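One chain of protein is taken out of this complex; the other chains stay put.
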């Protein structure tokens, strides 16, 4: 929710389970735990071994499934999806998993990521007489698979995956098989777990905890995993390179209780706060975090600095989709949105305000102002990640470059813009240290939006046709 | 929400504003900030000086007002209410403010509290031919006012208030006046604020922060405040006694950013944690709070003890009204409800688990088990308030005495029941110290549910006819 | 539906059943068959012998009960109501049956009719300290009953009935008894039927046919019928006078398959058409009725005149509550509302257009125009009842006198206004003949809205305070 204010938007979550008689219900709970990754739509496709059936809708998982009859979704395997719109429209037809029925059987796809050459591929397919029903990248892959041969198998899927370029985690389901595939740079997260005899695949490990499953292993970059009643099988559609896990998964996107590529998110955030306190200390009375995503870093900062951590800003838990936004007039009168200052705490204090990241700066300015209106003497903003200066082509919806406050201003200038007494970022090295504590497991992170070093490029194309970011 | 699991239930919130052209909308935002005090129904009655109009409904404030047309609620004064059912049924007719229309004008009432002699008064009224439309205590007061004289004024209201016994904060509105009244012991909170020229009255001061209003003063025990276009006037319907503010408002009920009788709730909770660390230290690795209400105390405990505060339990933010509860079978498989453990943090650790209070113990047992299943070596439960041993007759819906785990078991026995390695409560003195830091302002607190010392009794009646607690 | 266009509005229907284990469901079907008597709200109160429970809502019977759980309405007796607003607002609180709970038990009331002295009685009750919750006439009776004594029985009910003046059919239910009462002039219909051992009471006999019950007898003017497990008992609260059944029940309000006071409505309408053909013949090609209520009269006219009856106007069956009314611009372009002409039939024809009545004339003008636009050569309007010249004080919502086209214009003038080639009404004698075929059973009809002879007046009051008609 805060995301919308902030300008960084989540980028979908996928969930799959194979071999459990409560497949659809467990997928519901799994999706539920990943609700923060997409609130625009949700869906489940279930297989009973003979047929694929779908239940999808716009809105939160709860809304979509509150009238669902799980008896109608009987089956031992399921894939599910929560959607945030990165590419493609908002209509119900774009809600995933996409399900394609044909006389030879069904094909379901769920996708987290972004294809850089989707527009070109779509044009080629239409030239050949194909009709695409959605405006979603995901459908392109389905057509590529269908065009690769009469059957859907490892070969036709690998063939199709080799035509797409970008960052992606795919779940593909047929009546008798489920496939999980990760892009060659491993930018998006995808983990495998076990629940008794059943296999579970999910974007975040918090989905495993939610249903009582245990983590087994990561899907590897360029790997295509096949799950069926015969068990699990691994093939490779691209050579094994070093992994470049998205750094923003740690900074902001993932849930604090998830382990992303073996690293606990809360702990990594706390380390970001500790690093930040080392790099940019400040003389102050209290440390305050912007809820919810900056709390871990704020606690780390407090621990390292020895300053007390206080609840200086509160988030209203009941602000939902139907919340009536206050008019401009009422906001000027002082009516608050989702965050309120705690006057009894901030009044008369010098505050270190910890935020996980800063995109356009508008929210930061509002929060700083709010704290000062409530009596704060000084507000020192400390950002627990480096400045965001570049767009993301890998599935995260940030503002455009000209809107990115960090792309165009020094910390001092930002301080003036947002009204803070000082501003400091965590260094790039500091972020990397905080995430990659064990080099053997974590080969690397993608920090393209901060550094401009993009791990994947569109071969042979001079102009990057990415319209959204 | 957690409340339902816990067995302590909120007890309504009232809001009033006089003299602002956006009265209804501001009441909406005020009620919204007090949503935690009641989620079963909400309503607003507005006065345009000539007529009273109501909009009410079952459910959250958002749900009730999402289709409301505020243009139909034009007027410069309003009273609002969020409802949790302490007494009376759940039908729409019981949603407050109650509005009574007659040929001589309208009368609106909003109430937070509980009347101990409501049953008797209701019987007497019916004997006299009155028809009561609701099963709510609040309606009794309306009939008493009407029977006290042909006009509604300070005299008839005081006359009616002197017939009721219990804990209450009332807002009463006529076309041209608003009245605020507090019970003679001042058990329930009620504050007055200013927004420009307008007067605001609310159960919690967080409602003032929400709309940009400033705190002015408390309504005093036994005081009847009259607000009209001529300003504010104070009369007294009962002699001034020492105040006995409900301790549970600090421990659990109020929002951390509210000041209850001049004391900030978060700060009082942090002091409870600090006292608790002094009274009951434990050798452990990390401090974990049960979200959301125990976080402040946990941070206090961590600060005082020197142990790191960690996010060992996470609360799913998207669990709403439509969440499909997992079946017993799925729960046994490990599907979680609203709280999940963070395995990456608790595994292999000795944990101090801070909870604000413990009622029946069932939730505590579940959380302790969850932490141990996630690999915690030891779980030491520290409760940031004394044991609850007695029912509340003043508007808080707790379990019955035989269900209260603290009424029937020692800490050691509780440890065994809930599977904790040790259990300790905050002492009664410790709680009082944490709340009442400034004796001149805070004359005292009601801790009847812990100590059994009830500040208000039903005179001359041998049997207390209270069925709910 | 057509009613709204026309300006005569239905006036509620009541239904009761005693002694059947499917009481609530049968009441649902009974109300359903009387849906034409009120589409604004519906409700059922059921008694299981110990307690009264209600389910009510705004809208059609179907809408109100589509989510009802009849298991929650278990009980062997029920009263139900469909509501059209004659007096009182449109809020849910006014939907009947009204249910009043007290410590001595419940009391449910359902009412069809209108009280002429309700305003005065309401003022008196409020003077005495009573609080009325609704703006409905019906609640007045409940208060009068309660004030007449501590128990609700024949005596207190009769006492209350003797204080109200007007036209009414009441159903009153307590846990162990049901009462049916009819006003001393018997203006409104109320019949008793049997379904096995159970007793049924309904405004129209079509409700008996709907559930398979058989007609037993009429409730008589001034009679109070008591139904309980001991059987049926008749008392009298007013002396027996000649009955004055509302003529509009035959002309327009009742369903054609109902027998109103022993006379079948369709047959009486056909006789109106026959009388009309005798009184006002016309040289023409075809007879066309305005659907639905004028079809019977049109068939009668055709039979008597020897002209063919044709379907020259059609009514769209799917025009419901959610129908988007065409804008003025679209209506001028020719977009039709609920009625369309059948060009293939009316083109080049001289038409006798039969309508049951004419109120403001606006609809008639539109239909005549529509027929002419579709190619009709001549349109002769024949009205199967006398001109309406006076307001109704007995529960039918007509236009005010100045809007009544028949009060202010001769048939010739009306012809000019509505664009018809000729206009003729049925005579008063003709209508009476058509209804009262058997003088011994039907002592008389109320034709006050046509003749101005009101059978019931407000004694001792110089000014009639009736605002709606």
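A, B and C label the chains in the order they appear, each numbered from 1.
The working rule: a residue touches a chain if its C-beta (ideal position, glycine included) is under 8 Å from a C-beta of that chain, and two chains touch if they have at least 3 such contacts.
Everything numeric in this text was worked out from a predicted model, so none of it was measured.
K.L.:
Touch partners of the unshown chain, restricted to the chains that are shown, please.
P.N.:
A, C
K.L.:
Have a look at C:235, C:267, C:409 or C:427 and name the one touching the chain we're not showing.
P.N.:
C:267
K.L.:
Which of A:83, A:111 or A:143 touches the chain that is not shown?
P.N.:
The single option touching the absent chain is A:143.
K.L.:
Among C:95, C:131 or C:345, which residue is in touch with the absent chain?
P.N.:
Within the whole complex, the residue contacting the unshown chain is C:345.
K.L.:
In the complete complex, which positions of chain C touch the hidden chain?
P.N.:
The list for chain C reads 22, 25-26, 28-29, 32-33, 35-36, 60-63, 65-66, 195-196, 206, 209-213, 255-257, 259, 264, 266-267, 270, 292, 295-296, 299, 303, 308-311, 314, 316-320, 322-324, 326-327, 329-330, 333-336, 340-345, 374.
K.L.:
List the residues of chain A that touch the chain left out of this view.
P.N.:
92-93, 100-104, 122-123, 126-127, 129-133, 135, 142-143, 146-147, 150
Everything below uses one rule, namely that only the chains that are shown with their structure count from here on.
K.L.:
Of all chains present, which has the mean Cα position farthest from that of chain B?
P.N.:
Most remote chain from chain B, centroid-wise, comes out as C.
K.L.:
Measuring from the mean C-alpha position of chain A to the mean C-alpha position of chain B, what distance in angstrom results?
P.N.:
Averaging C-alpha atoms per chain gives centres 37 Å apart.
K.L.:
Give, as an integer number of Å, the spacing between the C-alpha centres of chain C and chain B.
P.N.:
About 50 Å, centre to centre.
K.L.:
Could you grab the centroid distance between chain A and chain C? Build each centroid from C-alpha atoms only and quote it in angstrom.
P.N.:
The answer is 62 Å.
K.L.:
Find every residue in chain A that makes contact with two or more other chains and list them.
P.N.:
In chain A, nothing touches at least two other chains.
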